[in-house]
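Excluded from the complex is one protein chain; the other protein chains are retained at their positions.
Take a look at chain A:
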Amino acid sequence: MADGPVAEVLLRQLAAADGGLDSAELAAKLGVEHQALVGAVKSLQALGEIIEAELRSTKRWELTAEGEEIAREGSHEARVFRSIPPEGLAQSELMRLPSGKVGFSKAMSNKWIRVDKSAADGPRVFRVVDSVEDEVQRRLQLVQGGQAEKLGEKERSELRKRKLLTEVTLKTYWVSKGSAFSTSISKQETELSPEMISSGSWRDRPFKPYNFLAHGVLPDSGHLHPLLKVRTQFRQIFLEMGFTEMPTDNFIESSFWNFDALFQPQQHPARDQHDTFFLRDPAEALQLPMDYVHRVKRTHSQGGYGSQGYKYNWKLEEARKNLLRTHTTSASARALYRLAQKKPFTPAKYFSIDRVFRNETLDATHLAEFHQIEGVVADHGLTLGHLMGVLREFFTKLGITQLRFKPAYNPYTEPSMEVFSYHQGLRKWVEVGNSGIFRPEMLLPMGLPENVSVIAWGLSLERPTMIKYGINNIRELVGHKVNLQMVYDSPLCRLDAEPGPPRTQGTA
């Protein structure tokens, strides 16, 4: 465009002018669109010191569409006034006129007209004065003529309130000659052709300089979601440690497998409507392994397997209630039950990473849906020391080596431990997971041999992801409100890599 016709004309005008030119005036003079002139100015600027352009901002008053109509036809109130004959006009008729409604109240407040409410056939409107000065129209016409400054501040804002005037900001450029001014601009080459090389003409041609600061064209690509990238890494870690993946393709679970089989009592607060999503349809699970169910019932209500039990009335209907699973431990229970049916017992290592649902209060770090990671080892003679050992190996693969364990409580594990690691940034110990040894009241009714211990641990997937990718609000990570740009930009997931220096914006 720097070599376009507009730019050429501009340069010639500039050469002839004394000092500088205003872009808006020049555009009007030349009969071109102001924007086209601005485009030419900008492209000339890019060539170097040929011109200088100073951005100026001017405010101007302009009429709105309604304002223009009034400047032409007169104000509503004046029109109302003019349409009233000497004998007056019925108010109902007046209101039907185009300017009627708006003009009537204004004309009344100007005391141009009056209403006789006691007239025979309805209220009647009469002129009060003989003639009026349509001030509003006059003022608008002044503005139209470019003489807005003749009006006072108060008058202008009044007209603006009535939406007849608007203040328009016009950005113009004051263009003047630059240090390298010339009316002829040579086109810059953007490509080196074989002819230029063979003829040697490249030596005399000006080439457009490279812009190394341009963003460039991003290659077309697809992207994986950061949370699922982290999930892939966790899957790898478990597979590397010899853990088999459990089937978890059921968001729906019965209360039996989600709570009762885990020795969680039926009056436990977690089984409240407040914390768990129960189903309306289908409301009940119809297929449960009944002999196992009876053993669970007995353990809850009377005890057994060395336990006092909870000593309450266990109800089958409560266990049948369908829900959206609140943890993936229900899948672990199913897997352990299946394992227990296989005789003789063979040790097993299981894991799962899948979605769970909690009906709790939502905030910046909590949603109704999130993902749980769970690992389980079933073998003879496992101890708390073994659990800690497995956790150490697991967390080392996450790059976490400093661990501390704290006594905790879960209805289905005893002993239970919360796992803490030292956060360098926050300079304190933060919880990274929960773990424990499943209670005999849960394992023995399944049919697992008495000397088999099952150790287990779990953590959420969202938390390490948010820490790794520096996301503070979980809604920016999960769900449809996620900013896709974040997904486009999220880097590789390397869980055990050392944290690098803070990334700067715009580095490729």
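We adopt the following convention: contacts are C-beta pairs under 8 Å (C-beta built on N, C-alpha and C of every residue); 3 or more make two chains touch, one makes a residue touch a chain; residues count from 1.
Quick note on the criterion: contacts and distances are computed from a predicted model.
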For the complex's missing chain, which UniProt name, "Phenylalanine--tRNA ligase beta subunit", "AP complex subunit sigma", "MAK16 protein" or "Adrenodoxin-like"? "Phenylalanine--tRNA ligase beta subunit"
Give the residue, chosen from A:G200, A:G385 or A:G470, that touches the chain omitted from the document. A:G385
Looking at the whole complex, which of A:M108, A:V128, A:L142 or A:I252 touches the chain that is not displayed? A:I252
Of A:L228, A:L398, A:I467 or A:L495, which residue touches the hidden chain? A:L228
Check each of A:N110, A:S176 or A:S307 against the chain that is not shown and name the one that touches it. A:S307
Touching the hidden chain in the full complex, which residues of chain A are there? Just list them. 220-225, 227-228, 232, 235, 238-239, 241-252, 267, 269, 273, 277-283, 285-287, 303, 305-312, 322, 324, 347-349, 355, 357, 359, 368-369, 377, 379, 381-386, 388-390, 392-393, 404-409, 411, 414-417, 437, 439-441, 453, 455, 477-485, 487-488
